[in-house]
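The complex appears here minus one protein chain, its other protein chains still in place.
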Amino acid sequence: MEFPAWTAPTERPAGPPPAPLPPGERVGFAVVGLGRLSLEEILPAFGETKQAKLVALVSGTPDKAKAVAAQYGVSPEALYGYADFDGLKNNPAIQVVYVVTPNGLHKEYVVGAVRAGKHVLCEKPMATGSADAQAMVDAAKAANRTLMIAYRCQYEPYNRAVQKLVRGKTFGATGFIDAVNVQNMAAPDQWRFNKALAGGGALPDIGLYCLNGARFISGEEPVEISARIWSSANDPRFKEVEETVSFTLRFPSGLIANCLASYGLHESRRMGLHAPGAAIQFDNAFAYTGHRLSVAHRDGEAESVDERRLAAKNQFALEMDHMAECVRTGRVPRTPGEEGVQDHKLMEAIYRAASSGQVVKLDPIEKEDATRGPALSEG
Amino acid sequence: MEFPAWTAPTERPAGPPPAPLPPGERVGFAVVGLGRLSLEEILPAFGETKQAKLVALVSGTPDKAKAVAAQYGVSPEALYGYADFDGLKNNPAIQVVYVVTPNGLHKEYVVGAVRAGKHVLCEKPMATGSADAQAMVDAAKAANRTLMIAYRCQYEPYNRAVQKLVRGKTFGATGFIDAVNVQNMAAPDQWRFNKALAGGGALPDIGLYCLNGARFISGEEPVEISARIWSSANDPRFKEVEETVSFTLRFPSGLIANCLASYGLHESRRMGLHAPGAAIQFDNAFAYTGHRLSVAHRDGEAESVDERRLAAKNQFALEMDHMAECVRTGRVPRTPGEEGVQDHKLMEAIYRAASSGQVVKLDPIEKEDATRGPALSEG
Amino acid sequence: MEFPAWTAPTERPAGPPPAPLPPGERVGFAVVGLGRLSLEEILPAFGETKQAKLVALVSGTPDKAKAVAAQYGVSPEALYGYADFDGLKNNPAIQVVYVVTPNGLHKEYVVGAVRAGKHVLCEKPMATGSADAQAMVDAAKAANRTLMIAYRCQYEPYNRAVQKLVRGKTFGATGFIDAVNVQNMAAPDQWRFNKALAGGGALPDIGLYCLNGARFISGEEPVEISARIWSSANDPRFKEVEETVSFTLRFPSGLIANCLASYGLHESRRMGLHAPGAAIQFDNAFAYTGHRLSVAHRDGEAESVDERRLAAKNQFALEMDHMAECVRTGRVPRTPGEEGVQDHKLMEAIYRAASSGQVVKLDPIEKEDATRGPALSEG
Partner (left out) sequence: MEFPAWTAPTERPAGPPPAPLPPGERVGFAVVGLGRLSLEEILPAFGETKQAKLVALVSGTPDKAKAVAAQYGVSPEALYGYADFDGLKNNPAIQVVYVVTPNGLHKEYVVGAVRAGKHVLCEKPMATGSADAQAMVDAAKAANRTLMIAYRCQYEPYNRAVQKLVRGKTFGATGFIDAVNVQNMAAPDQWRFNKALAGGGALPDIGLYCLNGARFISGEEPVEISARIWSSANDPRFKEVEETVSFTLRFPSGLIANCLASYGLHESRRMGLHAPGAAIQFDNAFAYTGHRLSVAHRDGEAESVDERRLAAKNQFALEMDHMAECVRTGRVPRTPGEEGVQDHKLMEAIYRAASSGQVVKLDPIEKEDATRGPALSEG
């Protein structure tokens, strides 16, 4: 369905109206874990999907599950406890299992789900270490199921626009990226401060966005890593996991990325991308909403700072629809399990670099987008 | 359902997760008219409502209706042509009829719907003149049905924040508002250029946002109006309706509003609000998305320009949920039919002022929010 | 003197270093009136001029004059009281008299200065009415002296960039300008509230920037004017002069300008310029510093809001150097006395329109820049 242009060619076009798949043709999702992320972002995002639909919930707290199921129209029969996770197998409406538990439990439910014949979308970080992550990839492969990691930024329009600017070398080859992802955390007893459940502190939770961001925007893999880690002494939050990590990546093209993540500073989630001919500022780069992108470059005798305003879209809906499309068409996800494995290997290298105080060197990987599926289509 | 705070008190709180009503308890809506606005904005917005649900469609093009119904999960039995509009009456799932036809057809369907026992949400402008608008109010009253006009800005968080700033007199009494709502239109044969269907040109379509904005932000009603109207000669778009209207409103408090609407200029939808102690810039004030609000004021030796960033929300979902809440609870809508009648009276005064070249004086209305229902609750 | 490029061609060039005229070759200025504007802006600006130099002062308060003369290195012999204004004639070092007194005194000193054989730079507004303004032009002509009005914005780089954008029709013909110039005034006994000395209130003092801005940016002269004027009742500031004026100008090309000036609102000095293909926001347009200019236009699927950052320059220095150049080369100033006469005629039309409540029609003037001297050179 499309309408003829109703505004002048100099007006930004609205694009065709959304064309959601009929509910009966959509791919059914079970969401595993009803924590904050599920309730605040993922379940509401099903209202904006076009190929995915919510059909089941898995939760350890039946009362919450019942209430949430009612809110989102999930049938009471499609509620599962962790004890009866195996029951998913027998529900053919469930094609995809979206694992949103604490990180330390990802492996168990991902492996369980693929063995139950389901495709899996798994939250980031994929696991608590590269060995587990690889085991998850292997299990999916053995079961011939699709495994995608929920790197939402790779589906988000502003991040994609930055990727396109960088790869197109419009302003020359990007030589430097600075990425900051910080937030000030409370509640020392939450699972994010528990090493076994979280796998680490600021690095795997939020530093991962900087790491993955530098990688997917450039398409390259780092060959050298240096890093430092610090935590406030006597802070009950940081008995097991790190507060702050700073790391520097060097990529084969010469690109350098300075990254910082911290659990002790006011929310800020930005990237700067620097090329010979332009300085790109990307604010709220890793946030759910509020992205702002500007490109500073010479324009005659002036410096022009061009803010590009795109149509914002719900990242969670976009990534769930991508997963649904993969299931429907058999395509490999842009962010398959391998993408998550690579990040875990690199986070391990970051920890090694920090503890040794030495630069860690890595074998160069020449292939662009080495751990990713085919590029997404435009628009 | 609420989670304990997980971030420090200096971080912006996420708020409780959304708690949508179970589908079975939501208020059923029939959407009348499947033009651009319905397909691009209103139907998708049902994915973000918490109290409203889509249950029926009315359209003059059965093929389109069928396709859209499939996309949005509307039962084929709940599709209606304009000829069988009366059939709505017999569908108890339909509690609200949302009229999204060209303006000139609003009256017929609003009156038809209330007589069929349905509550009505009607797009703005309410009608093509105040007499029709009043007749619609009267019909709803006679049928004891709720009639709400879809003034989405009055439900949008940034507009509400501006209203609160102005009414709170934080920086003194606002003395001047300048409002601009312009867009560059094409397609001379579209209904917006047809006087009978549109009721007018830039004024009722987009100038109305400036008019209604000055009114609901201040809570006052104008006592003096001056206006000018111009159209490009020999432009096929403006054979029947005006291209550009400029009008000045004076309110009892002394507040002045300079407003401009045009169909011939690049999209811009902003307000400036000026008080003795601050200058407020409100960009994209009337847009669907992308609102930006900043308050400039003295801070010691500096001028501080504070940009307030709020959580954006889908305005169409908010207004449909408000309508649903009115139906569920019996409350009077914030923007009832009377609000639309008043705007039509004022637009007629604007046309009179423009054609006479004279200031039009109006009787003062002392009551704050004279044509509105009770204030919305916070948050 | 010029240096070879030391940065890449994609870096904004610094331009050649300034090449000030040797002090002995510069044009000598006498400043008449040592009020706030002279002390805060004009005298300091001589530190940034390249063709003008300060050589004399005229003041009614000898102690202040002595102190200021010492600060700026003006010889004690070059201090004059108003009583010995005629003495300027005998000081050959004085080539230009810059009149910075209250408006109501401009005529006397301008006429006196040209009769004393001096060229004159006169602050805006030129006078307190068009008759006086015309008499000043006539006197300068009779004396064969150059008379320039200090319309600093016409020499300021950002305003010139806007003028170039508008006249170049890069985004089509500008159809609408909204201009706001407001500030919140205190000290009811200052001369600005005295009708005889000021000639009016917000209109001639700050509204003039909106009026002159719309004129010099477009190069056109208005053919229709409507206006409204309001003042707070019982406010000691507004016993003689107006607080707020709103006026609408229509130009032959169809361009509309909505202007507002007020003495009762927090400082804001902005213009919006609207063309079919772009919306230009120009903040701090009329301010001494802090100009910000952005152009919003379509760029593919995005809206791009391009902020153009220029090298800021001291407007007072630029206008004094222009005057000096006119004296040195015999060229006609870009803003001669005739430019000031025209603004006075138009302000009188604005007052007429406001008091009659009627649109005032004016004879069309076809010539571009009808009351201005030759265009300034680039850069």
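All chains are identified by letter, namely A, B and C, in their written order; residue positions are counted from 1 within each chain.
FYI, a residue touches a chain if its C-beta (ideal position, glycine included) is under 8 Å from a C-beta of that chain, and two chains touch if they have at least 3 such contacts.
Because the structure is predicted, anything quoted here is derived from the model rather than measured.
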Chains in view touching the one left out: A, B, C
Touch criterion as defined above, residue of A:Ile42, A:Val180 or A:Leu318 at the omitted chain: A:Val180
Sole contact to the chain not displayed, among A:Arg228, A:Lys313 or A:Arg328: A:Arg228
Option touching the unshown chain, where A:Thr49, A:Thr101 or A:Ser246 are the choices: A:Ser246
For chain C, the residues touching the chain missing from this view: 1, 3-12, 14, 17-23, 35-36, 39-40, 43-44, 46-48, 64, 67-68, 70-73, 183-187, 190, 192, 266-267, 289-290, 309, 311-312
Interface with the unshown chain - residue positions in chain B: 8, 10-13, 15, 161, 171-172, 276-278, 294, 297-299, 301-311, 379
Contact footprint on chain A, counting only the chain that is left out: 171, 175-176, 178, 180, 182, 184, 226, 228, 230, 232, 244, 246, 248, 250, 254, 256, 258, 260, 262, 264-268, 270, 272, 274-279, 296-298, 303, 357-359
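The rule is short, and it goes like this: only the chains that are shown with their structure count from here on.
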Of all other chains, the one whose Cα centre sits farthest from chain B: C
Distance from chain C to chain B - Cα centre to Cα centre, in angstrom: 42
Computed distance of Cα centres, chain C from chain A, in Å: 55
Sites on chain B at which at least two other chains make contact: 184, 266-267
